[in-house]
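The complex appears here without one of its protein chains, the remainder shown in place.
When the chains are written out, they are named A and B in that same order, and each has its own residue count from 1.
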Amino acid sequence: MRIAVEHLTQYRFSEPQSRLVQMLRLTPSDTIDQTVLSWRIDIDCDVRLRDTVDGFGNKVTMLYAEGPIADIAIVVAGQVLTTESNGVVRGSHEPLPEGLFLRETPRTASDEALTAFARDTFGSGRDTLDRLHRWNAALAARFPGAPDLPDAGLSAAQAFAAPTPSSRDLAHIYIAGARALALPARYVSGYRQHNGGESAPHGWAEAWVDRLGWVGFDPSAGISPDESYVRVAIGLDAPGAASIAGSRLGQGREEMAVDLHVDRLGGDA
Amino acid sequence: MLSRTAAALYWLGRYVERADFTARLVEATVRLDALSARPAGEAAWASALSVTYNDEAFAATGQSISQQPVAHFLTLDMANPGSIVRCLEQARNNARAVRTALTREAWTAINRLWLLFAHRHSPGGAASTLNLVEGVMAEARGFEGAIHRMMRNEATLLIQLGAAIERADNTARLLDVKYHLLLPAGEAVGGVVDRDQWTTILQTVSAVTAYRWLYSEGLEPANVIDLLIARAELPRSLAACVEEVVEQLNALAKRTGLQGEADRMARARIARMQKTRAHEVIVSGLHEYLQAFIRENAMLDAAIARQFRFI
């Protein structure tokens, strides 16, 4: 599938800022099933950009801007060609061993209720892939239609107790449950094309299966990512894979607005 | 030099000068209180509060204006940001933040000044208050000496620049408040002279002897004003402070190659100051003159902060 992404993030400051430094994880990498055809980051003011790779292997762009800056818009636009792989991630750059992704972070902290639910759902079968799919389906059934919402800062345990967790929260719950059972799991941020209605970047999970490698699971949809998904960045949790981490020097408040279009283009190659 | 270091040095200079000035003022006021035949007490201490911008804060404590509470408020009160102890705390914090820019001697002088206060509680009666403020003045001299013995580099110049800006403000404020108190509106200069009050002013700026050398007449308000405003021979006069600010800025420009708004403002001020005559100032309104001077001094302070990128 040929997918076109246009993703605008705009910050407005109540008072002009004298400096901005941002770390952008907004550029997807090639894998066997994902080819980046074109990709660019455009900023609406004078900035210096530097491309690098972070410790997790994500493509990162450092943004440096001198003030006074009252607002700044970051526009990402590009096209990606994807093929169906049943969620299996093949040919990704993996600088860290899967064992790292057993670590708990504040955002993926579990509690007794979550761990008990995970234990019951996973059961004791020997087929890890099958157990991971069961876990995915169980979360999708328990929290149907989880929306893509701005980050509310909940831990996995808190989100598990909340009435309507977001897709990000659901991914955290997925990760926490898998890790509680000693299965490496991690967060993925990216885009998902599903007939309009995208309001924010999407988030899902990947878990490690011996002999297969990393396999994606999207508990907000109850499926493994198909060709309508574009993987951008991975991390131990959502903040670790955040599209934009920023720091500003100046007084006042900031407001952020996002405009996102993920479209399927004709002419599949 | 780091911008933060420059700011800390400048404020170190200002705070030590402020502590020293407050100590002098308290000393002179204790003497005035003791000497006065009639109970001059309340007015004297009220003016001491006003000169150091502490009148409103003291009123908020609800205490009566008399020697013991005011002296305590101005010297040892940790709750009063304008007290000597708090000025010294600020001075020491700034010094700590820039220790590498100071010599050991300069740092130990500041530290000693601070330790003088570290375990004191009440200044007690007049004698112990005098002891305390004399200690401050002596240690402040020690600090000044240590600064003079430092290399004449940016660090030294910035401390001295801060001190000169602070001193200019202090002298102008002292003169404004005291003059207002001594000669209420409408009263002509040269009326009944309260010798003790005028002596207090001279004591606060260490000018008793200088006055005797420079003026053959007895104590005349017009002469005191002339001395404190226009006579550059007196280190604490406005003329001397204004000159010193220009000198420090010049020396800084020479070393750093930086010149700007602050230099221009300081030079314009000295040019005007050189034409100033005391009697003209008195005729056209001393209060207005001093108020304008204080405002301009504050603007110069802001220009210095911009020029050396304090913020």
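Simple rule for what comes next: a contact is a pair of C-beta atoms (placed from the backbone, for glycine too) under 8 Å apart; a residue touches a chain by one contact, two chains touch by 3 or more.
We adopt the following convention: contacts and distances are computed from a predicted model.
Student: UniProt names the one chain left off this complex as which of "Sugar ABC transporter ATP-binding protein", "Cytochrome P450 family protein", "LigA protein" or "Circularly permuted ATP-grasp type 2 domain-containing protein"?
Tutor: Of the names offered in "Sugar ABC transporter ATP-binding protein", "Cytochrome P450 family protein", "LigA protein" or "Circularly permuted ATP-grasp type 2 domain-containing protein", the absent chain's UniProt record gives "Circularly permuted ATP-grasp type 2 domain-containing protein".
Student: Among B:Ala126, B:Leu258 or B:Met299, choose the residue that contacts the chain missing from this document, as touch is defined above.
Tutor: Looking across B:Ala126, B:Leu258 or B:Met299, the contact with the absent chain belongs to B:Leu258.
Student: Considering the whole complex, which of B:Ser66, B:Asn111 or B:Gln291 touches the chain not shown?
Tutor: B:Asn111
Student: Which positions on chain B touch the chain that was left off?
Tutor: Contact residues on chain B toward the absent chain are 1-6, 93, 96-97, 99-100, 104, 107-108, 111-112, 154, 256-258, 308-309.
Student: Touching residues of chain A against the unshown chain: what are they?
Tutor: 19, 21-23, 48, 50, 52-57, 60, 62, 64, 66, 95-97, 99-100, 102-103, 236, 239, 242, 245-247
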